[in-house]
Structure formats: structure tokens, C-alpha cells
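One protein chain is absent from this view; the other protein chains keep their places.
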Amino acid sequence: MLDKNGIAQRIAQELKDRYYVNLGIGIPTLVANFIPKGINVEFQSENGILGMGPFPWEGEEDADLINAGKQTITALPGASFFDSAMSFGMIRGQHVHMTVLGAMEVSQNGDIANWKIPGKMVKGMGGAMDLVASAENIIVAMMHTNKSGESKLLPECSLPLTGLGCVKKVVTELAVLEIKGGAFHLLERAPGVSVEHIKAATAGKLIVEGEIPEMKF
Amino acid sequence: MLDKNGIAQRIAQELKDRYYVNLGIGIPTLVANFIPKGINVEFQSENGILGMGPFPWEGEEDADLINAGKQTITALPGASFFDSAMSFGMIRGQHVHMTVLGAMEVSQNGDIANWKIPGKMVKGMGGAMDLVASAENIIVAMMHTNKSGESKLLPECSLPLTGLGCVKKVVTELAVLEIKGGAFHLLERAPGVSVEHIKAATAGKLIVEGEIPEMKF
Amino acid sequence: MITKIVENAWAATEGISDGMTVMFGGFGLCGIPENSIAAIRKRGTKQLTCISNNAGVDGFGLGLLLETKQIKKMISSYVGENNEFEKQMISGELEVDLIPQGTLAERCKAAGAGIPAFFTPAGYGTEVAEGKEVRIFNGKPHILEHAFDASFAFVKAWKGDEAGNLIFKGTARNFNPLMAMAGRITVAEVEELVPAGSLDPNSIHIPGIFVQRIFKGEQFEKRIEQRTVRQKQTS
Partner (left out) sequence: MITKIVENAWAATEGISDGMTVMFGGFGLCGIPENSIAAIRKRGTKQLTCISNNAGVDGFGLGLLLETKQIKKMISSYVGENNEFEKQMISGELEVDLIPQGTLAERCKAAGAGIPAFFTPAGYGTEVAEGKEVRIFNGKPHILEHAFDASFAFVKAWKGDEAGNLIFKGTARNFNPLMAMAGRITVAEVEELVPAGSLDPNSIHIPGIFVQRIFKGEQFEKRIEQRTVRQKQTS
């Protein structure tokens, strides 16, 4: 079973050389810490920076330099700043190659719900709806089940949707799953996790074909 | 009767303090030479400059600094450069207060034709259609009649239109006319030009109310 | 040249009145028009509809206008981190219209550029699309979104000149240029106000034509919402 860093590290293996990548808040942010060797990528943050670097050294924070999570960041050589319209132009125009974000629920046809729980305070979708409606390559980083132990990989989302049929891959503490043809296809197991465990934790249609390898790090 | 400079000078009287103005090619360009004293205006050229200045001194031409007529120009202090989308954003968004352009024909309901003569080589509308469809305040600078002596102020345009019901005022070598309620309203006569002369040269519906003053310079 | 300088935030906010729709630049607390917000609070203008990506935090940013109940409605993409907001929203005092962030940005830009409506894929299949026209382009469904209309836009820039030209710094740019284009009256507060001709005309983010009033902000607190740092290793 993976911890948050493990999930991030496994997702980092999905990065390809020359990818521009948008990382959401939470586990996705950690992906930046595990870029495979020999791979050059650039991170976009939708509030208006391309070429985002790590957090600043203590004392070097700049209030005018934050990411979409409102955290102080740095800019790498070759970075650029731009306004929010150009930023979402990059996203909608599919210039950003990969988007990693969290979710409350994902359905077997790739629907995602991650912004609203009826009856609870609704904070808003931020840029999530633009991101999921636009990117070709959307990877969800999340826990396989919620705090009550219920599966978050469902036949249909029960929560209000963020986007329709857009998620291509889900990486959880248990598994890597690809979504196609209306089903979750099990690609890899987390170290020490059995196929039965994953089956039990997946409410949506799960396809297990042949031997399922363990993730490699 | 006015010459081209006279027409430009009369149009310059339409400038108001703090106007952003787009001047078309030909007579309209000359308007910049007659800005009334105490009036501050800025000129926009749709190829991407605000704060356009006069032609450069000989030897100081810059190939990267031209106006929409492809003429070498200069930039005044406070000028800015921008791309064509932002430029037409200024125009369509009605941030530009006044547009002066030439025309082949103007109709009594404010239609304008200035880009195409069937049977002749068509060079294109350039930015004219955007300008006339957008500006609140469009003034046409043109000769009252064509080379064959036929009126260019018509009941209806015979040439393909550039825009519909958009011209507010016409200044010719003979007169200043306002367009409203489907007619040309004669406001002023050029020095030495009689109302009868203007009537004879105007094919569209002309309204002459009361004494028509001579233009003042 | 057409000059845009006004004396201070008070003069710059002249004309704002109850019930108006107004825009505020900024993302989180980054690049917000602090001085204009303070002046509007002082004016006590009520029943405002505010278009702003976020709604500030308790005691800062638009949180200051929530405290005094000057805001009737927020049009935003994300409104977390604000207890006063939550309280007023739950009690029904405050209306909230949540909009995808990219759509929010484009609706500002469209307003400034005379584009009354456009199609975007964002929100298709969600409650955001309810009641909106759907059309397929290149096999993909899109929804029709409309330009905003705001009486005032309050923006914050790094440098500005007397002609109203603006330059923004870092990610404090965000929605500021778009709202500057969109406002019928755009008010810019800047950290540095310089004479015309001091700024490189190639580097101007927002030409002065979009700005009706400009002033040097009296002070900028520039509060940081999430201070995240790396610790320097002691060797």
C-alpha cells in the first residue's frame, strides 16, 4: 500500500520528456518531487506561471509569486508570467500535456466529481472544470476509498460532476487503473496489495486481465 | 470648397479632449495635423500602437514601427505596442472613441461601402469592417461626388457594404452632414458653397433646416 | 497624451454607488487592489455584486467588505478560507455564483474586447451548463458563455504611468489585466507611478486606453496566504 508520496512517485512515472504539466493541490503537488531522471518537464500553475520552481528558501518568499494553491513558490530560468485568460488558453487549447488532480469520486466511464458535496459548504470549482474539460491526459491521484471505507471508484458518480468522461488514469494507494470502454482496467498493484483487495475496494466495473504486475519504483 | 487638408481640418474640430482616435488611410490621416489647441487626443493604429506620433525624421525610420497604412511612424511618450487581437479588442470593445475613414458611398441611413467594386480587383476590407461595426462615432471623410460627378451620398449604396447604419457624420469638400432618421441633415456649408450646390450634389434624402452656417476655421 | 492620474483611492472610487456590479483583480490575496477596497469600505457602498476570482479572507481583501455587509453577491471561482463569507452564505444574506476559473477569465476578456459570447468546453455535463446552449465543435460539446458587464473594475499593478499604462509583477498579474479591459471605469492602483515615457512601450501589459483612473497606492500590505518555504540546511 502506498502513502501519499508513493502515489505521487508512481504518477511521476507517467511524465514524459518535454511535457508541460499542471499539478493540482494536495497529492498532485508532490509529483514535482519525483521527476524521473533524464526527463525534462515544465510545470504550469493556472494562476499565471509556466516554469514553476520549488518553494523559496526561508526569507525569500515573494507575495507576488504564488501557485494556484496560494503557496509561495519560485520561478525557474526560462519561466514566464501571464494573465489568467492566457493561462486557461494554454489549458483549453491543449498546450498543457498532462493534468494531475485529486477527486472525491471517479466513475467507470471517466466522469469526475471533486468540487461539491451537497449539504456542505461549497467553495467552488476553481480551475478544475476548465482543466478536466480540456486536457487530453488527465490523471487522478486519490485514495481508493473514503474515510468510511466506501469505494471512490464507482459505476456512476453520486456527487455533482466536475467533468464528463475525461479521466484517463487513476492512481491510488492500492493500484494504477486505466479507464476505457466504460470500465476500470487494473494495470498495476501497489507493493503487497492483492488483486482481491483491489477488487473489494472498487465498486465500479473492474477488468483484470492476466497477471497484474506490482508497481516498480 | 475645401481641399483635402480643409476636410481634415474640419474633421479635427470633431475631436474632443481625451478622445482615443483611429484614423484611416488617406484624408483621415491628415486629421492628425490639425488637432485643436488645448485638446489632448491619442491616435491608435490598428496594427498595434497607441500613442502614434508623426513620421520620423529622415534617417530615423524603423522598419518595426509602421502604421496601418504601412508608413513609417514614431511613438510618443506614453505609447504602447500590442498584438492585433488586443488592438481590435480596443476597437470592438468601444474603447476607441472616434473613427475617421474614407468611403466610396454612404447611404442616408448610414450604410457605408468602401472596400469592393464588383469587376475590379478586390484588395480586401482590412480592418474597416471591424471599425465600422464597432465604433460609436464614425465620421466619413470623402469627396461629395465621384470622378464622373455622381453623388456619393445616396438613398442606398450600390456597392457591396462595409457596414450597416453606422456612419454618424460625413465631411466632404462641400459640407458637413449628420445622418439620422434615414436622411442626411445639412449642418454646415464649406466656404463659398451654396445650399443649392450641396442639394444638387446629394442624391440621398437631404434635410435642410433653417439657415445653414458656413464652416468656421 | 491623455493623463489618468487621480489623487488617491478616495478620488479613484468616486461614483461607485449602491447596487453596482464591480470587478476586483487578484488571485487569492495576490495582486488585489488593497487601497481601493479600503476606500470602498470607507464609502460604505452597499449591495455590491462583486466579480472576483476569490472573496478574500477574514479581515483582508474582499473579506473587509463582507465584514461590513457591503456585498450582496459574489461571482467567483473559489471562495474558501473565509468564515464570514460562509456565515453570510449559509444565512442567505449573500448570494454566490460559482464559475469555472477559465470561463471567469474569458468572460472578463470578452467584455473588454467586444466579444459578447463564446463557446467553451468547461463545465459541459455539469450543473454549470444547466440552461446554457450546448454545441458540438470537432466532436466535442461546448457551452455558450457571455461577456460580463461591470460598471467599475478595480485592479492593482506594479508600475503605471500617467497615461494609464500598466505593468504587473509575477503572478500578481492574474485577473488584473482582463478586468482592466472589462470595466466601464477602470481604476488602477500601482506601487510605482512614473511619468509617460518611463516605461518601455514593448513591455506594457495593459495600454492606458483601458484605464480611466490611476493612483499610487498609499500602502500595500501584500499579505501572504500560504507561506511555504524550504529550510536552508545548516552545513
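Letters A, B and C name the chains as they come in the text, with residue numbers starting at 1 for each one.
Methods note: a contact is a pair of C-beta atoms (placed from the backbone, for glycine too) under 8 Å apart; a residue touches a chain by one contact, two chains touch by 3 or more.
As the structure is a computational prediction, the values presented were derived from the model and not from experiment.
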| item | value |
| --- | --- |
| Shown chains that the omitted chain touches within the full complex | A, B, C |
| Residue, one of B:Ile35, B:Met143 or B:Leu164, that touches the chain absent here | B:Leu164 |
| Listed residues A:Asn5, A:Asn40 or A:Ser158, member touching the removed chain | A:Asn40 |
| Touching the absent chain when the full complex is considered, from A:Phe55, A:Phe81, A:Trp115 or A:Phe184 | A:Phe81 |
| Absent-chain interface as seen on subunit A, which is shown | 18, 20, 40-42, 44, 50-51, 75-82, 85-86, 88-96, 134 |
| Residue ranges of subunit B at the interface with the undisplayed chain | 45-49, 54-73, 75, 81-85, 87-88, 91-92, 111, 121-130, 133-134, 160-165 |
| Touch residues of subunit C, complete complex, unshown partner | 106, 110, 113-121, 135, 137-138, 142, 146, 167-170, 173, 200-203 |
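By definition in this document, only the chains that are shown with their structure count from here on.
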| item | value |
| --- | --- |
| Contact graph of the chains (line, ring, star, complete, other) | line |
| Approximate Å spacing (C-alpha centroids) for the pair subunit A, subunit B | 55 |
| Distance between chain centroids, defined by C-alpha means - subunit A, subunit C (Å) | 28 |
| Averaged-CA centre spacing for the pair subunit C and subunit B, given as whole angstrom | 36 |
| Touching two or more other chains - residue numbers and ranges from subunit B | none |
| Subunit C: positions in contact with at least two other chains | 109 |
